[in-house]
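For subunit A:
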Amino acid sequence: MTAQAMLSQLTEQFDESIVLESSHEELHPWVRVHPEKIQEFLSFVKNHADFSFDFLRSLAGVDYQQYIEINYILFSYAHGHELIVKTQVNIEQPFISSVEKIWPAANWYEREVFDLLGVSFKGHSDMRRILLPDDWEGHPLRKNYREKKEYRGVSTQREYLTGMPELPTLSPEDAS
Partner candidate 1 sequence: MSSIQIQHFDDEMEINMGPQHPSTHGVLRFRTLTDGELVRKAIPEIGYLHRSIEKIAEMVEYHGFMPYTDRVDYVAAMTANHGYALSVEKLLSTEVPKRAQYLRMIADELCRIASHLISVGTFPMDLGAVTPFVYALREREKINDLIESLCGARLTYNYVRIGGVSFDMPDGFAQRVSAFLDQFEPLMNEFDDLISSNNIFIDRLGGLCPISKELAIAYGLVGPNLRASGMEWDLRKHLPYAAYDEVDFDIPVGDGRCGQIGDCFDRYWVRIAEIRESVKILRQCLVQIPEGEIQAKVPKTIKPPMGQSYAAVEAARGEMGYFVISDASKNAYRVKIRTGSFSAMSIIESQSKGLMIADLVALIASLDVVAPEVDR
Partner candidate 2 sequence: MNHLVLAVEAWMKALESYTMSLSEDSIWLPFFGILNQVPQEVWLAVSMFLSASMILGMIIAPIAGFSTFVERRVAGRIQARIGCNRVGPEGLLQFLVDGVKLMSKEDHIPQGADRFLFKLAPYFLILGAFMSFACLPFGKYIVVSNINVGILYLLAVSSLVVIGILLAGWSSNNKWSLLGAMRSAAQIVSYEVPLGMSLMIPVMLVGSLSLAHLNRYQAEGFSSWLIFAAGPFTFIAFFVYFISALAEVNRTPFDLPEAESELVSGYNTEYSGIRWGLFFVAEYANMFLIGGIATTAFLGGWQKSVANIPFLVFSLFFIFFALLKIVFYGPAFVQSLGRKKGVLFALAHTKVRSFSKPLVLVLLFLSVLSSVGLHVLSDFWLVSFFVFISKSYFFVFIIMWIRWTLPRYRVDQMMDLCWKRFTPLMFVCVMGTALWMLWSQR
């Protein structure tokens, strides 16, 4: 089922308010969906016969400074085609409904996005940090994240070890 046919069927299935934009020229066909309608859209896409995206490959959160974009990278074992579903979440109160009911794999993916990007998922069974310690301030994958000099009395800077003059490490300021 070519990307174009899939997208066209999706756009007429859902009206303008849900499927905001889609494109199939790029490397991967993608669809942008309204944040409130994400659960309904994804359960349709998973259960519908000629889509049957039964494999949630990955759930990548990206911080575009004005908003945080969440990409659901889907794949269907039956038909062998793929689709990326995008939603944009406001950066001040990053809330979105969880898809753990649709794919249990999303349980840990969402916890990781919550941990590293600060987007909390409503309806998630066990919403807490997965990688960083619970009392860690800040979310590392945000573009404006600056690492603190020390955590609980242990310095996070390497140079204090060698007593070397401050080597020109690539700090985040001049990287972005």
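Regarding selection, all candidates are chains of the complex that A comes from, given by their letters.
The working rule: a contact is a pair of C-beta atoms (placed from the backbone, for glycine too) under 8 Å apart; a residue touches a chain by one contact, two chains touch by 3 or more; residues count from 1.
Here the structure is a predicted model, which means the values were calculated and not measured.
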In-complex contact of subunit A, chosen from 1 or 2: 1
For the subunit A and candidate 1 complex, residues of the former touching the latter: 26-28, 30, 54-58, 60, 62-63, 71, 73, 77, 80, 82, 84, 103-105, 107-108, 112, 116, 126, 128-134, 140-141, 145, 170, 172, 175-176
